[in-house]
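Once you've had a glance at the structure underneath, I'll fire off some questions.
Just one protein chain is left out here, and the rest sit where they should.
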Amino acid sequence: MNKILFFAHLKDTVGEESIRIDVSGKSVAEVKSYLSDKYQFQKFDTVMTAVNEEFSSDDEIIKAGDEIAFIPPVSGG
Amino acid sequence: MNKILFFAHLKDTVGEESIRIDVSGKSVAEVKSYLSDKYQFQKFDTVMTAVNEEFSSDDEIIKAGDEIAFIPPVSGG
Amino acid sequence: MNFEISKDPIDVQSVIDKVVQREAGAITTFIGTVRELTHGKKTLFLIYEAYESMAVKKLEQIGREIEERWEGAKVAITHRVGRLDITDVAVVIAVSTPHRADAYEANRHAIERIKEIVPIWKKEHWEDGEEWIGDQLEKKAYPTGKPEEEDLHE
Partner (left out) sequence: MNFEISKDPIDVQSVIDKVVQREAGAITTFIGTVRELTHGKKTLFLIYEAYESMAVKKLEQIGREIEERWEGAKVAITHRVGRLDITDVAVVIAVSTPHRADAYEANRHAIERIKEIVPIWKKEHWEDGEEWIGDQLEKKAYPTGKPEEEDLHE
């Protein structure tokens, strides 16, 4: 099982801070594509992905228990 | 009459913060030369002069009541 | 804890206190405050949200970057989350160094990097609406050493 976190406009779109689904064995790109289709995310091409709190590339393969977060362009400071 | 102020190493050399003498009609350069001879100031060539709290040039002429200050290289901050 | 996300108002002095050192002659702070007008539009208030655990790690990374690049530098950063009104303090960055030029440069590096890699977002609230703000640097902000998304798409 994997926890998937949403922030900012993605959270508003999903209506939840996080969901739990099993995506182990899939690549980050596959997970992004699946969720983008499911939720009809806007501006998803500028969204980065973090796996276990570290930025990841799209070809990283998800393992069981990995926490995945989608990171829209940040605006802190 | 004029008040003449000394700071930092000049004050230590003179042994006083200020003296009162009449130097009206003299130029800043003349006053500097006179006091430098009198007190045997060290490193006096890098000392600036302020007349009434504003930096002055050596050819400025002192008027009665002017306050003159000798400003060694500053080291605030 | 030199790197924090805080739900409460930030006490500037307490951030400064973390970087005081006998070897330092200079401390710079950057205090980001909520500005009323941006591009002529009047902000009423902001909401800041963070991926808190990762944000702390990224702030720590920025601290390490600075301590490696500017000798003798010490860094502390606190970023606020939640609702902030005009003039409220969103972030405090304190950097101490032996010499002053470094304290300015290292501090500037910290705020630029926060705007690139730290997972914190702000939602601006105006009289006529609200919006999550992104991409403030007006470029896509990918972390160093990671390929661009485009390069990964087939």
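A, B and C are the chain letters, set down in written order, and residue numbers restart from 1 in every chain.
Convention: a contact is a pair of C-beta atoms (placed from the backbone, for glycine too) under 8 Å apart; a residue touches a chain by one contact, two chains touch by 3 or more.
If you're wondering where the values come from, they're calculated on a predicted model, not measured in any experiment.
For the chain excluded from display, the touched partners among the shown chains of the whole complex are B, C. Shown as candidates are B:Ile4, B:Val23 or B:Ala69; the residue that touches the absent chain is B:Ala69.
Annotation for chain C: contacts to the undisplayed chain at residues 12-13, 16, 20-38, 86-87, 96, 98, 100, 103-104, 107-108, 111.
Residue positions on chain B in contact with the hidden chain: 5, 7-9, 11-12, 29, 43, 45-46, 48, 50, 53-59, 69, 71-77, in rising order.
What we mean here is this: only the chains that are shown with their structure count from here on.
Separating the CA-averaged centres of chain A and chain C is a span of 23 Å. Taking the mean of the C-alpha atoms as each chain's centre, chain B and chain C sit 49 Å apart.
Mean C-alpha positions place chain A and chain B at a centre distance of 72 Å.
Among all residues of chain B, none touch two or more other chains.
Touching two or more other chains at once is no residue of chain C.
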